[in-house]
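What you see is the complex with one protein chain gone and the rest in place.
Showing subunit A:
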Amino acid sequence: MLARRIIPCLDVKDGKVVKGVKFRNHEIIGDIVPLAEQYAQQGADELVFYDITASSDQRVVDKSWVTRIAQVIDIPFCVAGGIKTVEDAGKILEMGADKISVNSPALADPELITRLHDTFGQQCVVVGIDSFYNEETGKYQVHQYTGDESRTQVTAWQTADWVKEVQERGAGEIVLNCMNQDGVRKGYDLAQLSAIRTACKVPLIASGGAGESIHFKDVFEQADVDGALAASVFHKGIIPIPELKAYLRTQNIAIRN
């Protein structure tokens, strides 16, 4: 039976793993390679490395750490951030990443998703979506350039429409980051994820809000997501991965042992 995936996300800034609250005030958590190795050994099913500076700084970012990660870990990993062209993606995949994830550049140029799909195949192409629930309008809106507070902007896309668009263009997986919940550890946005699930025919990964083990159980059971991504609860040791997986198994959720 296909297992639900537990995915630590390592936000990377200047070669270090960082974490901010609601995308702000980034604090350094540690070096990338030892953290990646540690998570793989603890039973993480996959890792996502998100270079949060890359998309917004408009600079070429040193990605040599991708090779160093590929050399030490034996689980799949995805690299996100700053991938604007097919060439950028090709370099990352050649360095040993299994998937690449695009977010802001895909909003700027949706055709990028099509080109990535046609060049590398659907299985490599992940689209990350930063979705914010606007309480005044009652709508979920896609945001762009969230790595840099001063450049973050709301786009014209409502989240469900963008989810459909990226699938039509060849996305193989969608990571939905629910911004209202990010970093506050009150649980995943079950209402939004459930709504998006019905529109999402490719694997869907929940992101934003994990604080306790029960939040993982809830998001798998209630929103039927394929994987749950989290950062601070793992980095800070609030939820040890082996205990989380043991707990989810007792709740009859398919989890890799």
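In this text, contacts are C-beta pairs under 8 Å (C-beta built on N, C-alpha and C of every residue); 3 or more make two chains touch, one makes a residue touch a chain; residues count from 1.
Following the convention adopted for this analysis, contacts and distances are computed from a predicted model.
Participant: Write down which listed name, "Imidazole glycerol phosphate synthase subunit HisH", "Na+/H+ antiporter subunit C", "Carbohydrate ABC transporter permease" or "Copper chaperone PCu(A)C", is the UniProt protein name of the chain that is not shown.
Facilitator: This omitted chain is identified in its UniProt record as "Imidazole glycerol phosphate synthase subunit HisH".
Participant: Could you tell which one of A:P76, A:P110 or A:P240 touches the chain left off the display?
Facilitator: Answering carefully, the residue with contact to the hidden chain is A:P76.
Participant: Tell me which residue among A:V17, A:A40, A:A80 or A:V163 touches the hidden chain in the full complex.
Facilitator: Checking each option in A:V17, A:A40, A:A80 or A:V163, the one touching the absent chain turns out to be A:A40.
Participant: Identify the residue among A:P110, A:P203 or A:P240 that touches the chain left out of the display.
Facilitator: Spelled out, the listed residue whose C-beta touches the missing chain is A:P203.
Participant: Can you list where subunit A touches the absent chain?
Facilitator: The missing chain touches subunit A at positions 1-5, 40, 45-46, 67, 70-71, 74-76, 90, 93-96, 98, 120-124, 172-173, 200-204, 226-227, 256-257.
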